[in-house]
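Below you'll find the structure I mean.
Chains shown are a subset, placed as in the full complex.
Letters are used for the chains, namely A, B and C, taken in the order the chains are written, and counting of residues starts over at 1 for each.
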Amino acid sequence: MVTKVIKNGTIVTADLTYKADVLVENGVITQIGPNLKGDEELDATGCYVMPGGIDPHTHLEMPFMGTYSSDDFESGTRAGLAGGTTMVVDFALPSPGESLLDALKRWDNKSTRANCDYSFHMAVTWWGEQVFDDIKTVIQERGINTFKHFMAYKGALMVNDDELYSSFQRLAELGGIAMVHAENGDVVAELSAKLLAAGNNGPEAHAYSRPPQVEGEATNRAIMIADMAGVPLYVVHTSCEDSHEAIRRARMQGKRVWGEPLIQHLTLDESEYFNPDWDHAARRVMSPPFRNKQHQDSLWAGLQSGSLSVVATDHCAFTTEQKRNGIGDFTQIPNGTGGLEDRMPMLWTHGVATGRLTPNEFVAVTSTNIAKILNCYPKKGAVLVGADADLVVWDPEKSKTIQASTQQSSIDYNVFEGHEVKGLPRFTLTRGHVAVHDGEIRCQEGHGKFVSREANTTVNKALSSWKELTAPRPVERSGIPATGV
Amino acid sequence: MVTKVIKNGTIVTADLTYKADVLVENGVITQIGPNLKGDEELDATGCYVMPGGIDPHTHLEMPFMGTYSSDDFESGTRAGLAGGTTMVVDFALPSPGESLLDALKRWDNKSTRANCDYSFHMAVTWWGEQVFDDIKTVIQERGINTFKHFMAYKGALMVNDDELYSSFQRLAELGGIAMVHAENGDVVAELSAKLLAAGNNGPEAHAYSRPPQVEGEATNRAIMIADMAGVPLYVVHTSCEDSHEAIRRARMQGKRVWGEPLIQHLTLDESEYFNPDWDHAARRVMSPPFRNKQHQDSLWAGLQSGSLSVVATDHCAFTTEQKRNGIGDFTQIPNGTGGLEDRMPMLWTHGVATGRLTPNEFVAVTSTNIAKILNCYPKKGAVLVGADADLVVWDPEKSKTIQASTQQSSIDYNVFEGHEVKGLPRFTLTRGHVAVHDGEIRCQEGHGKFVSREANTTVNKALSSWKELTAPRPVERSGIPATGV
Amino acid sequence: MVTKVIKNGTIVTADLTYKADVLVENGVITQIGPNLKGDEELDATGCYVMPGGIDPHTHLEMPFMGTYSSDDFESGTRAGLAGGTTMVVDFALPSPGESLLDALKRWDNKSTRANCDYSFHMAVTWWGEQVFDDIKTVIQERGINTFKHFMAYKGALMVNDDELYSSFQRLAELGGIAMVHAENGDVVAELSAKLLAAGNNGPEAHAYSRPPQVEGEATNRAIMIADMAGVPLYVVHTSCEDSHEAIRRARMQGKRVWGEPLIQHLTLDESEYFNPDWDHAARRVMSPPFRNKQHQDSLWAGLQSGSLSVVATDHCAFTTEQKRNGIGDFTQIPNGTGGLEDRMPMLWTHGVATGRLTPNEFVAVTSTNIAKILNCYPKKGAVLVGADADLVVWDPEKSKTIQASTQQSSIDYNVFEGHEVKGLPRFTLTRGHVAVHDGEIRCQEGHGKFVSREANTTVNKALSSWKELTAPRPVERSGIPATGV
């Protein structure tokens, strides 16, 4: 097979910055060092050679009212590669009553056209003996150790507190990791109804119906339940100080909790919903909604201090057409925006170029941290001999203006339209295949493979030991009752 | 009618400390000043003349499995008076489906034998149109502005989040105040089942099943829901730092939230449950359970700083016989302990004598603060002309050892058994009647009257103004959708 | 003597809201009740009758480079009365090496023309045996129990940490209360020099040189030192979240600490310094400087929750002429703004009318709280029989636009110029004299008297008891050293 060598670059990992060439064979890194030779040379002069990005939060070809979100595994992963992302993790969503394995089959089918590697989180959208049993199969036979729970979307995906506890406890037994979409679904439903009743039916009311408080509350609740069940917890799309505060407070007590801000929440704010153009506002409808600048500052500080761990996108690309389903009733606007293609350039521009993040921290939050959490490190998220050659050759001087008209993603707009970014891929490699070549897209449909991930991470084991050590013990009693008897 | 004058004492209120006599006529204070004369003289030399205590959290003659908690309105209020408490507020608890007014009728009946004045909080234990309507009647016609919600006791009293929101919103409209028993009932039920399954069936498992985390979580949740609904919130029996932290955080944001530690949580700790004597432990079973010393420190600091407002008892006196219902299954131990008689001496001894609280702060947290919150100030909680002569003449040098054998309360034990207290009533007056006279109990059964309390306190009004001012407003849009249309 | 009666008003105190007339004789309230009669009637229909405001932080006729700040005790107290303030507390500032008593004499001389009552805080601007001795005299013979310490103004008023500790410990012994101007003077000096060196010499650089961090740090430090010395602490002009956070954290631990936001910091923000008009910016130069909106929100929430206690002004009125001393060098702009006349209308407008504060809380933070802290309650800060008739009859419907051209204060500008206020005095009474009569100023120069304040408040006593109880005790040892000896 043809070998490739990335020449003259500076390798940047979560740990290290150093000059070296990288040799790639059979999709894997086989040498790192000076003066390497290969059949094909990729010139990285002036560039950083980094682990390809991992976006752990996407919804590709997501079902919606008989149709689907517009980016499927093909266009979605192509968009990702264009922006330096070489792996996505999507959510397999069972319908109420559906077996987890059946849902998984549907996701297996969709993902066959993927241009880069991918994995799945399994959603637990209802509770029962079958789910209890399926979790074991999913973990032990299907290479999935992460299970998502929706605390919102009442009447659809939402599960309540005893279901959460039951599922979390099951995961604790089997070494899985719990994930939550944290918003109080009951309160969101009540607020939505009240807003609609008051004639507040535009997209801005979507934001009003899901204030930071309802996210903070649900995050806090999920943390408590995870603590009681003894399972590590990953909170998806942490958008605000309220939620971040709950996470910080938990971590401060030694709890095993991670938070995931989205690139949208880091760089856009709630004023988008006040745009007089309905379409402009509706296109930005997602849950949680964009927040104000103070919440943004909180998220950035979380990335700096380590109280937040991962930057994702929640990429779920509904078209303007689909968005217009909610004209006159904001609750009918499908929730979701894009971002897969722009996450890394936007984060570099606003994070590294400003000095908020070091280049190593950039790698950590876009790739390495999540690879470790999800237990696919160092196959992914690393520049190490033996690791998959999922690499991005990052040109810090390359710039562009983000425009829907030139993007890979198949939606008809871009929430970052008009934003300047500086810092873009010169090359993106997915298991050795050069999918982005100096501005040219050379994807291979179906190249992507499923990434299997084992349970019982070191964090699971440590937490279980501690919980066992501190478990409640019965008091020894000689006679019951004893007093005066 | 006979006039009484309290001579030579030092008046201590939440505000002031000064020498003056107090003249009482027809149950009301009619003069405060030097050298007053009356038909009957009560010598307060060396004593503090303070507003009688108000215990806003009692369960007298509380129904339990076809029987009742042992202190009824007669013995309970007698115990209160013996300890300097001149008013109690009990909870009217509707059965599922029962009208609030029917429940209230049952409580009206029980309270006819009360030795001192009393009022009621109304519990909302289910939700429906009748409850929605009844709340208005209760507020506008029955003189009750406080409504209790149980977030625990799943399958019995517990209401869920949308019921909470609906009730809170109703209260916001009508100017009421929301109260919560804050523990996550779903999680308590799960933990209880797990403990029992593991053979953890003793009274200590009661504490294990309701750790501080589940109380903190529920408190945090209630605060968010109250904030969304725009209603002031009173959190009963705040027992731990977790819950206190949620209250402090809310107050820090300007939210209108109050917390109520109990005298038991301030002075006793979880080691009581590890006593090898089953009865000893079971007698101390209440919800929330006793906590460790760090939680105690948190509660004291809350009283000092004002983040906690009121000291109560949750007096609910189950006998040893009744407690033994839970032998072999801690979930069947009736929840409740005594305290009405001991609250004020215990708080004085551990609070004022140590320097943690000033005498004025003692009055504030045992009487004045709650009178203001409940909107019966200055009829109660004050030493002012025109106020009810609910007074305690407090002798800071009088001491005793607490003993069940000599108490007024009709339970057969005392959770403070053996504790030394210094600071006790020389006289207690309930609307002018001297119910405690230098160690002698001279109660009048049926003397107590219902205290009516109006809605729309100044806090309600201020909060409503602010919520109106900051309510979500729709964005003006010229065409919907507008883009490219 | 002529008696006056305030008729038909609603009395509003820190505690209570009720309809009653108020009878005033010889400068004192002699009756409160319905249908009172007096020689002169003041019609309070539609008005609130409240305790007159107390501004505990003024610098009248403050020495500055051979001249003085423009408002002296005459014009300053006249401005105060015009706005409903009936007492001011000024700071007696010894020069380095000067005896406290000599400084006090200078302040006694200045205050003879005061139109309303006043008191003094004593500043400790250096340390030595004479100061050690003088503190006792000042407390025990001169009716002053509050001592101010400057942690900034290096080379002038500033004292360092061991001086702070020595002074605080002395105050703890004698029952005094410590006060601090909390900014890190060393760091302010360094930052100022650096800014000037970089050509940053405009008034905005004043704000740059004193960021919230340096205030937060000093507040935190003062709290620690006060805790070690065992003295209650009052932090003047708390302007920001950083400082407020330190206060909240201290209170959360039960420490006896109070914070005082200024009306300027509650309603104006740092953008004032970015005004292209040098004079506009320079007139707003004070220390600490104005902050951003987030800091404002923090201060308001502090008033709501009780973590901040008092609203003051730090009134120190330098004219535009005096301000221009700092052209080309911001460190030479005299520090100080006005506010005495506007504090109460501005706070009512932005606090009560919005629903952030109840009318009772308004009274608490403008008058009653500080009267209690300073130990002159209920002579001041109360509407009670026997209290001084320092009263304001507040018309919530009266409005005006603040304008320097019509103000009582003698400065030539007003930092609130152009702000609309709604809520103004109809009458202001200073010890019974009607100094403001329906828009007309009827002050009596020299009417004001010194208010003497005793040491050893209840808070001092409680804190001392607690510190004694928890003081370090030596370990009993049988032989020293003992091991193997």
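For this structure, a couple of remarks:
Simple rule for what comes next: contacts are C-beta pairs under 8 Å (C-beta built on N, C-alpha and C of every residue); 3 or more make two chains touch, one makes a residue touch a chain.
Remember, predicted model here, so these are calculated numbers, not experimental data.
Of the identical protein chains in this complex, 3 are displayed in place, while the full assembly in this structure file contains 4 copies of the same sequence.
Convention: only the chains that are shown with their structure count from here on.
Of all the chains, the one whose CA centre sits at the greatest distance from that of chain C is A. Where the sister copies chain A and chain B meet, the same residue numbers recur on both sides for over half of the interface positions. Between the chains A-B lie more C-beta contact pairs than between any other two chains.
Centre-to-centre spacing of chain A and chain C amounts to 51 Å, using the average Cα coordinate of each chain.
Inter-chain spacing, taken between the CA centroids of chain A and chain B, is 46 Å. Listed in rising order, the residues of chain B touching chain A in the complex are 160-162, 165-166, 169, 184, 186-187, 189-191, 194-195, 199-202, 204-205, 208, 211, 213-214, 216-217, 220-221, 224-225, 227-228, 245, 249, 273-282, 320, 324, 327-328, 472-485. For chain B in complex with chain C, the residues that touch the partner chain are 15-17, 248, 251-254, 256, 300-301, 304-307, 352-361, 372, 377-378, 458-459, 461-469.
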